[in-house]
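Complex shown without one protein chain; remaining protein chains in place.
Naming follows writing order (A and B), and every chain is counted from residue 1.
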Amino acid sequence: MLLLDMLILLPLAFAPLAWVSSRLNHRWPRFFALAGVICQGAALAVVASSVTSAGSVVRGAIFAGGSTIWMTVMDGLSLPFLVLAVAIGSLAVVASWNVTKAPGSHHALLLILQGALAAVFLADSLVLFYIAWESVLIPMFFLIGGWGSSNSRRAAMKFLLFTFAGGAVLLVGVIVAIIQTGSLLISEISAAGGVTTPVMVFWLLAAGFLVKLPVVPLHTWLPDAHTEAPTAGSIVLAGVLLKMGGYGLIRVAVPFAPEGFEGARVALAILGVVGIIWGAATALVQSDLKRLVAYSSVAHMGFVALAIAVGTAASVSAAVVTMVSHGIVAGLLFFLVGALYERAHTREISSFGGLGVVAPRWSVVFVIASLASAGLPGLSGFPGEYVTLIEGFRAFSWWIVPAGVGVVLAAAYNLRAIAGTVQGTRGSSSGILDLSTRETSVSAACVVAIVVLGVAPHIVSSTVVPVIISLFPGMNGGL
Amino acid sequence: MTEVFVSRPLLLVVVPLVLAVVIAVLGRRIRVLPPLLALASAVLTIATGGMALARIHSIGPALHEVGGWMTSALAYPVVMHPWFLASEQSLRLAGALDTLSAIMLLVVGLVAASVVVFSMGYMRDDSGWVRYFALLAAFVGSMNMLVLASSLTTLFIGWELVGACSFLLIGFWYEKPVAVSAAIKAFLTTRVGDVAMLLGIAILVVTTGTDTYEGVVSSIKGMDPGLVNAAAVCLAIGALGKSAQFPLHGWLPDAMEGPTPVSALIHAATMVAAGVYLVARLWPIFDAAPAARAVLLGAGLVSALGAALIATAQRDIKKVLAYSTISQLGFMFVALGVGAWAAAFFHLVTHAAFKALLFLASGSVIHGSGTQDLYSMGGLRRQMPATFAVWVVGVLALAGIGPLAGFFSKDAVLEAVWHTSPLAGMALFAATLLTAVYAARTTRLAFFGELTEHSHAHESPATMLAPLFVLAVPAVVLGFASGIFAESLAAHAEPLSIPISVAATLLALLGAALGWRAAATGTGAVFARIPRVSETLIAAFHWDAFVATALVRPVTSTCRILWAWADRFVIDGAVEGSGRVTRGIAAAVARLQSGDAQAYAAGIVAVVALMMAALILMGR
Partner (left out) sequence: MSVLILSATLFALGLYGVLTRRDFVGVLASIEVLIGAPLLLLVGLGAAFGGGAGIEAVGLLVIVLAAAEAAVGLALVVAVAGRTRTTRVEELTEVRG
């Protein structure tokens, strides 16, 4: 289906338009950016309708059969991530609606990022996968370095070096896998049962993915990059980029080296639990609102690592649900913090208070997003954590208890964020304007998504589960 | 029309939640809409509960058997919706109505309706009018979910949602820092219990392979007893957290920072009783778990006695009622601990009636006198005769004076406990005495004695008085329903035993006399003669200070160290350090590049020579 390739190419085609149009009028690039993302979303909507029936697969049409370099495929596992990428992309465009510094380049970079992200989630060829994986970094590097706050160049460099180092190890793993199996296609290698030296290949691939996820202690690029990045950068970074790590683990690392995964489960689970507690504990003591959200991402991605380590169909689909949920929730939180920063020019929690009176719409959305981040049932953060803990008990019995401590701490830091901003006495924040209609409507869309995913998580899990069962050979039963 | 709600009970969750959204969106335009819609959700709850009881009655005395455990018949078969996976074996949302849940619905609906009407007067001038009623409607929906749940997942979702509503309502006046910290304390303390409960659910789901009540209960007999005990203890800890039992009780007194009608609804009648409801609901699990029953018994005893002691020394009328709630819930937990779940549930129902009545009456007092401080009140019976009348009804029921509702339910509890464990029975008798002490003391301080000079107290409006009288009816007559109660729950009911009733009544009268006298002393504290004791009681055994030193401060400083030292200094230091090391190595290596071509050539020759030597030595 040609439309599948268009998911990658459409945003890329709009990028030069956005860039050139800024010469004519500085308002045009944002419309081109929005148009690019909307076109991508429209194409996705058409393609998705043929994937929703469980187990079916759509293949790209360009060079089909002729080349093994450009080979795209979409199944039930890619679909949630693509939907997330499009949704977060539009959120990022709206968040950067009022960018004054070189809007043409900013929106062009966002569109390139959209194309590259789509390619990561669609690639069936290892070559395309790796190229897309690395090319995500470049627009993100320039977004952080060019449009971030005071210390952003340093943060951008740290982000680039960290993820490039991970990418280099990943590249070695990819090459070894290609040499050992003689195939370039992810689906072929997975179907053939993977590589011949599974332990080495698993850790090589996982190293690259775990840096991106990230797990403690490979996480220190994340708070810096998130804090210094412009709002759009933080949104895409937290919303989609981190999910590449989890997607890679599920799609590539585990099916390529099932025996390696089997041996690595305990280590992976420990990394996950450490991440849950570490991220939550450090988020609890942050004074910078953006940094708080950034560290909460570490905690949530710890849940993803734990869920994958558990390795049952239910837990791995819980990992996907957690990733989708965190994408929306963290994206929305960064959007809200960015909106606040745009108005108050500070992100210190102590300088806010009483926003419930001053900015009621902002407050309602912030409370909902924070409670979702705290894993309140009925909202999207809950199902993933709940199933992970249940399935985690199945796999690791009482060793799962520390993750529960992380759940309590998650409530603590989110409530602290609410108490410091929405609640409390009105400080210097009296003059802050509430969300505009444009901002309110995208926030409302996110809130609807959060509620829907919280009430009916099976819309994600049921599309994902058949793929996971086929990818994880000899999977334990689970729910 | 309500038949739909009986057959598809989860609609009773959806409708109030949708109404809450409608209130939030449209409430600002039409002022009567918020209370009207909140009232509608409460009335719908009552109607459904009543219809369900009628239907169960029409089915006849047929009992429903699950895994050898007899319970009342279901109004309709359990309705299930897929929640996590779409496959057969997965987590589901499920709801059903039997006698237990129908009675609980009636309790929730009745108290909620009274509270909504009462609040129309109480919150008249509050700027958060819309938000208040939206949250009340949301609470009714969440509480209904907890009550109707027929799967552990559904239960847990409702369980935490009521906690969230409670958080938002305690912190309703969010510009007051005290209210905000009280709200956070409530949410976090109950979250500790909730995580334990989640673990219990995990054990049950993993070992039985399902999360529906029926599936779990029918597999209990085949389970490893150690696991059953572990799961039940975990669930019990969750119940302790929600019901503010020792050691997770610290949040309830602080929760009084919320509006008084909210305290009546959430923190006296319904949500805090959810722990008792949970244990009654899942009784077969606790029946098979002696360790969990011991936990319930121990926590209940400490709470019943300790909180009653504290209540005798408080000067804030709402704090007295809060500690009284902890104490009364302690009675129920002791009953659960000895296996008398039906008695505990009966006491839950009567307690909901008279405690909601007392809270709303105290709200009327606060509204009328403008203070919560008992020492600033006095003589209010003249200005507020109607409030005084219902307060007396509530207080007599609380103290267990016959023939009011509290007398019957407390006697049922005392009797069951006495027959199983006389020691625990004695402790409960002591708590009964103390209950009468604080009841009499509070009544005398607030309503008798001389008027304070600056008192401008006035009787409350009709909207606030009407619900008081409505609630007074069950507080008076509900006790006579004990027989029907036990029968419809398919539980074993003991007839009233005369010696125990007489002993309890005499103790209550003695306590009342003591409390009455104590209120006359200068400071109004019962143990005023022994300052150290009264100080300890006023400070609630220094529990909050203890938690702060033993738990909260160590945790926060550990977090701070983890961040500042481990995260920033060690790990990030290593990262930044690796950059510095790389740069140092590069500088050292750069020095080799002298620019002297002949030095390079010499290097090349030397290396080639070494390689050749190596080849020769290795014999190739």
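Simple rule for what comes next: contacts are C-beta pairs under 8 Å (C-beta built on N, C-alpha and C of every residue); 3 or more make two chains touch, one makes a residue touch a chain.
Owing to the predicted nature of the structure, the values given are computational and were not obtained by experimental measurement.
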Chains shown that the absent chain touches, full complex: B
Sole contact to the chain not displayed, among B:Leu423, B:Ala545, B:Ala574 or B:Ala601: B:Ala601
Among B:Arg29, B:His456, B:Arg532 or B:Arg591, residue touching the chain not depicted: B:Arg591
In chain B, positions touching the absent partner: 589-598, 601-602, 605
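Heads up, the rule we're going with is that only the chains that are shown with their structure count from here on.
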Intercentroid distance (Cα basis), chain B paired with chain A, Å: 36
Sites on chain B touched by chain A in the complex: 24, 82-87, 89-91, 153, 156-161, 164, 167-168, 171, 174-175, 177, 180-181, 183-184, 187-188, 191-192, 195-196, 198-199, 201-203, 205-206, 556, 558-560, 562-564, 567, 571-572, 575, 579
Of chain A, residues touching chain B in the complex: 158, 161-162, 216-217, 219-221, 278, 281-282, 284-286, 313-314, 317-318, 354, 356-357, 364, 367, 371, 376-378, 382-383, 386-387, 389-394, 400-401, 404-405, 407-409, 411-412, 415-416, 419, 422-426, 456-458, 461-462, 465, 479
